[in-house]
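Coming up: chain A.
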Amino acid sequence: MIECCYIKDIIRGFASLLVGMRVTMQNMLSRPHTVQWPREEAPLPPRFRGHITVLPDEMTRYPKCFACGTCARNCPSGCITVSGKKPAGARKKVANSFFLDFTRCSLCGICVESCPVGALDFSRHYALADFDGRKFQEMDLLQDLVSPF
Partner candidate 1 sequence: MQGSNRLEKALAEAGIEYRPTEFPNTGLHCSLSLGPDLVRPLATALRSNGFFIETVTAVDLLQENRFEGIYLFNHYDDPLRLLVRVPVERSRPVLPSIGGIFPGAVWHERETAEMFGITFQDCPDSRNLLLPEDADYHPLRKDFTGRS
Partner candidate 2 sequence: MSMAAPLTYTLEKRDNDNFTLNLGPQHPGTHGVLRVVLQMDGEYILHADPVLGYGHRMQEKIAENMTYLQCLPYVCRMDYLGAMSYNLAWVCAVERLCGFEVPERAEHIRVIATELNRMASHLLWWGAYLLDLGAFTPFLQAFTDREQILDILEYLTGSRLTYCYFRFGGLPDEVDDVFLERTMSFVNGFRKRLKNYHDLVTGNVIFHHRSKDVGVILPFDAAAYGLTGPILRGSGFAYDVRKQEPYAAYERFDFIVPTETSGDCLARYNVRMEEFVQSMNIIEQAVNTIPEGPVRSKVPKTIKPPRGEVAMAVETPRGELVIYIVSDGSKKPYRVKFRVPSFANLSVFARLARGQLLADALAILGSLDMVIPEVDR
């Protein structure tokens, strides 16, 4: 009986190896799943979280942010510094500086959620790289916006 089991074991083991080899051969004949970035691009999901940006006001094109500082207070990593002042003749403050320390940001999105006027949103930039790290330590988010000052 022992001999019988011995041979049966060997044959069964051998068959299991062939089954495994069938799977890898199937893999080989199927299409690779790689997306060859940057030649191909994977679609960005709608809720993609890039670094944050300050949105402009639809009417005035000035920054929507009125520098209340809620985002800076709520940020777990303390990477937002914002300040603002009143433009001449306006009732509300407008941000005149909004810096993000992207090297410490953990992209949690608490700032975007906590903003009372919805002035923050995630950008869709993802391929960020530079030779200068300081560029990300002080990202000026008001750069592309019209300033009232």
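Behind the choice of candidates: all candidates are chains of the complex that A comes from, given by their letters.
Observations
Heads up, the rule we're going with is that contacts are C-beta pairs under 8 Å (C-beta built on N, C-alpha and C of every residue); 3 or more make two chains touch, one makes a residue touch a chain; residues count from 1.
Only a predicted model underlies this, so the values are computations on that prediction, with no experimental measurement involved.
Among the candidates 1 or 2, the one that touches chain A within this complex is 2. Those residues of chain A lying in contact with candidate 2 across their complex are 5-6, 9-10, 12-14, 16-17, 19-20, 22-24, 26-27, 33, 45-49, 74-76, 106-110, 113, 122.
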